[in-house]
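Okay, structure first, notes after.
Complex shown without one protein chain; remaining protein chains in place.
And now, chain A:
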Amino acid sequence: METDLYLYGIVLADCEAPSVEGVHGHAPRVVGSGSLAALVSDLEPVDALGDPDDLVAHTQVLDALAEAHPVLPMAFGTVLPGDGDIAADLLSPREQEFVTALERLRGLQQYTVRVRFDRDAALREILEQNPEAMRLREQIAGTSEDQTRPQRIRLGELVVQTLEAWRPPESESILGRLQPTVSELAVRSIGSAEDVVEAAVLVRPDAADGFEAEVERIAEERHERLRFRLVGPQAPYDFVPQM
């Protein structure tokens, strides 16, 4: 057992490995100890771990597993040295903490909801409302970026400021409606001006239909301005305990 192991997550001992290809094409398997097990796959010595294919493999294994079993996903890129001992190094020292965390996740599945402004719809709305924006647009029409750089920066700034003003009420309204349909909700920070809100939620399987229907209802009501994307069920990446 000299080869390193790629570590996907920690599971309960009765867990079966999903039949999905893992990182670098190796099949994931379960290595158990007591009430816990680690989901791993072999990893040859490599210079580069962490390209997009690796990330996709990491999440596909975990998402497939999470359909049937509670799992604590490890941070992407976690590798156990080949000479390590999974039981002694990883599982035993925190057995009770892991078991407690896994039991808490049992029967729950994560979904991610991402809401963005429809950019062109938002721009139209801003131009209709804001004479300065419309004027600036006319000024930059047919010019190069170098010719009208200050006007362009001002126009872009107006757009971003408007989106920032729209964001909190939209976000609060969406989260307020999703909250009653989920078991837990974690709001992620947003990454771009078009983002309205991104939230990870934990949902019981028997509540999943209701949750999805509510997302659909909100999306329909707000479709002139907002775009909704719903991903899941997936592993509970956003709900692992801090250790």
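The criterion applied here is as follows: a contact is a pair of C-beta atoms (placed from the backbone, for glycine too) under 8 Å apart; a residue touches a chain by one contact, two chains touch by 3 or more; residues count from 1.
Here, contacts and distances are computed from a predicted model.
Peer 1: Can you tell which of "Gas vesicle protein A", "Sugar ABC transporter ATP-binding protein", "Thiamine pyrimidine synthase" or "cysteine desulfurase" UniProt lists for the chain that's not drawn?
Peer 2: From the choices "Gas vesicle protein A", "Sugar ABC transporter ATP-binding protein", "Thiamine pyrimidine synthase" or "cysteine desulfurase", the unshown chain carries the UniProt name "Gas vesicle protein A".
Peer 1: From the listed residues A:Asp42, A:Glu170 or A:Asp238, report the one that touches the chain absent from this view.
Peer 2: Final answer for the missing-chain contact: A:Asp238.
Peer 1: Which residues does chain A use to touch the chain missing from this display?
Peer 2: Here the touching residues of chain A are 7, 9-10, 20, 46-56, 58-60, 63-64, 67, 72-81, 84, 89-90, 93-94, 112, 114, 116, 118-121, 123-127, 133, 136-137, 140-141, 145, 149, 151-157, 159-160, 188-194, 198, 208, 212, 215-216, 219-220, 223-225, 227-234, 237-238, 240-243.
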